[in-house]
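Note that one protein chain is taken out, while the other chains of the complex remain in position.
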Amino acid sequence: MLRRLRAGLARVEAVMAALAGLSLVLMMLSISADAAGRYLFDRPVQGAYEMTGLYFMVMAVFLLLSANHAGNHHVRLDAAAGWLRRKLGRTYDRLLALAALAAFLPLAWAATEEGVERLLAQDLTFGPIAFPLYLSYIWMPIGVLALVLRLTLDLAQPPEDGKEAE
Amino acid sequence: MIAEALAGIGLLFALLLFGLPVAFALLAAGTVGIWLAVGSAPLMGVLKSAPYEHVASYTLSTLPMFILMAEYLTAGRFTRDIFNLAYTWMGHLRGGVSYAAVAGGVILAAISGSSTAAASTLAGAAYPEMRRYGYQRGFATATLAVVGTLAIMIPPSLGLVLYGLFTETSVGRLLVAGLLPGVVTGLGYVLTIHVMVRRKPDIAPTAPEPASAAARLSAARAVWPVLLLLGAMVFALYSGIITPTEVGAVGALMALLVAVAAGRCGFRELAAATMRGARVSAMVMTIVAFAAVFGVFLTMTGVTADLIEAIRSAGVNRWLVLVMVLLLLLVLGFFLDQLAILLLTLPLTFPLLTELGFDPIWMGVVFVKTAEIGLVTPPMGMNVFVVSGVTRVPVAEIYRGVWPFVATELGVLTLLVALPGLSTFLPGVIFG
Partner (left out) sequence: KELRFAHQFPTSHFAVKLVIDPFAAGVAEKTGGELTMKIFPAEQLAKASGLLDAVRNRVADVAFVGVTYVTEKMPLTSVVELPGLVNNVARGYHAFQTVTQERIAELEHQPQGVKPIFVALTPPYQFVLRDTETLDSVDQLAGKKLRVPGATGALAVESVGGVAVQIPSSDLYVGLDRGTVDGAISTSASVNSLKLNEVTDLITTNAAMGTVAFVLFVNSDVWEELSESQRAAVQEVGTAVGAKGAAVMDGVVDKAYKALGDAGMNVVAMPDPMVAELNGRLKAVETKWLEDVGARNPAAGEILKRFKALLAE
């Protein structure tokens, strides 16, 4: 059961990571097109500014939150950690997951509430292009909820070598 | 509120030591701290918006774009060409490749306005090469983390621009003011490396013998695509075709196009490079997002405002006031990033010091330099985190290699404080 949940979550994380990579590529292309359009044709790409700030940046950060944790890519100070793991073994991994969960549960609550509220409000920006704002606010709850699920699984059963395979 | 401030800071240090990821520790300590200081309703408000609004930013896009550019430069083997050039020409000198990294850092600093972006670019591009030539891990990564900070002194500089916006000081003058201090800093790094490799020769092995003239020539011929690329970026930036925020994205795209045109990588390599870039970008920006929560906590306790007020009312010599303010900035550098420090302290320290008759342009250089030193000092050193994230060398190992550079930085800072002319001479010549 746990194993299947873990595999399912890993697949979801892979899709989210691919979306984050795609958002970086789109960011690169839209900023470049905006600059080129402005310089070569006096026609900047309207909306490149908003797309980058509202969508691509937010996706690039939060969609990788959980995958980066699974792959042990988040930066940490590991001087004392090595000693603690040798001393405490699996218990140390459980304590880590518990501490992280304690930090992310309030955030998951807040982010989800905000995301749902934005979704229901269906707000649009005013300007040459009307951007739907809820599409900016859904990525943080999605990323945080995936991480909370990942941490819960780690708490129930820490992964074999202290981290997931990449 | 002092008790809450100390509790939050203590909890942050404890969680960092315990081994929680830096971003998670900042979130946890900030959450607990805000809850203690003002209760749960404001806490939920901060959690709803602070992490989101600090990353939903067009200006911050320069960071992931520079990271992506480094990945594409590496995928196209362009950085290997540059370091091969450095090795064939200077490899028989001890530390030769490190000097090449400093030179690369200067070029990058002329393009990038963010030192964190520059450090990540250097780490992605230069670290594999330094390892190839047998450089010690701690020495190589520390060099790259520190050399990245040149980007904030040599124009363009995001730190100086933000200082200008906050204090209504001329951005043009500030940017020119950073040039000489940047050069002095760079020379300081060269000197530090020179001393370090003398004292411990095995951290930087030399080539068995000088390369042949033919090898040197062929290495020089191989670098023209990447020189053309960097030259085009510098030209596009300084002729006003693109803005400092856009240069990373345009550079990444050009690196990708040149790599593909030269037949140096295919779809598979590009996809892998993109995903590496995305992973590192997310890692860095996660810290930015959750550091925002901790920053709001510190702001709410008012502890920095109280300290600055204490300095103001102490009624001591103006140079002593300056030293105390700089010490405060250095200490804040232990747990905040550079921009957060400027944001938190400038509204209070700037009026205080201008009243005492200090020059605003010179202060900009000194402030930014001081906040910059915090980027490489433990326990919170953003540049060290970034280099660790890119190279996967443990943070502690980089910190061990960083100390000689920090000593140099403090020396350079003292020089900048003692000789205001270093900062004010050039703007005076250019703007009158």
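Which chain is which? They are A and B, in the order written, and residues in each are numbered from 1.
The working rule: contacts are C-beta pairs under 8 Å (C-beta built on N, C-alpha and C of every residue); 3 or more make two chains touch, one makes a residue touch a chain.
Since the model is a prediction, treat every value here as computed from it, not as a measurement.
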Of B:29, B:130, B:162 or B:402, the residue in touch with the unshown chain: B:162
Contact residue for the chain not shown (choose from B:121, B:206, B:245 or B:338): B:245
Listed residues B:49, B:143 or B:185, member touching the removed chain: B:49
Contact set of subunit B toward the excluded chain (per top definition): 38, 41-42, 44-46, 48-50, 53-54, 58-59, 156, 158, 161-162, 164-172, 175, 238-245, 296, 299-300, 302, 343-344, 346-348, 350-351, 431
Hidden partner interface residues of subunit A, rising order: 38, 42-44, 46, 48-50, 121, 123-130, 133
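Everything below uses one rule, namely that only the chains that are shown with their structure count from here on.
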Gap in Å, rounded to a whole number, between the CA centres of subunit B and subunit A: 24
Subunit B residues within the subunit A interface of the complex: 15-25, 27-28, 31, 43-44, 47-49, 51-52, 55-58, 60-61, 64-65, 68, 241-243, 246, 249-250, 252-253, 256, 271, 274-275, 277-279, 281-283, 285-287, 289, 378-379, 385-386, 388-389, 394-396
Residues of subunit A defined as touching subunit B within the complex: 17-18, 20-21, 24-25, 27-29, 31-32, 34-35, 39, 49, 52-54, 56-58, 60-61, 63-65, 67-69, 71, 73-81, 84-85, 92, 95-96, 99-100, 102-104, 106-107, 109-111, 113-114, 136-137, 140
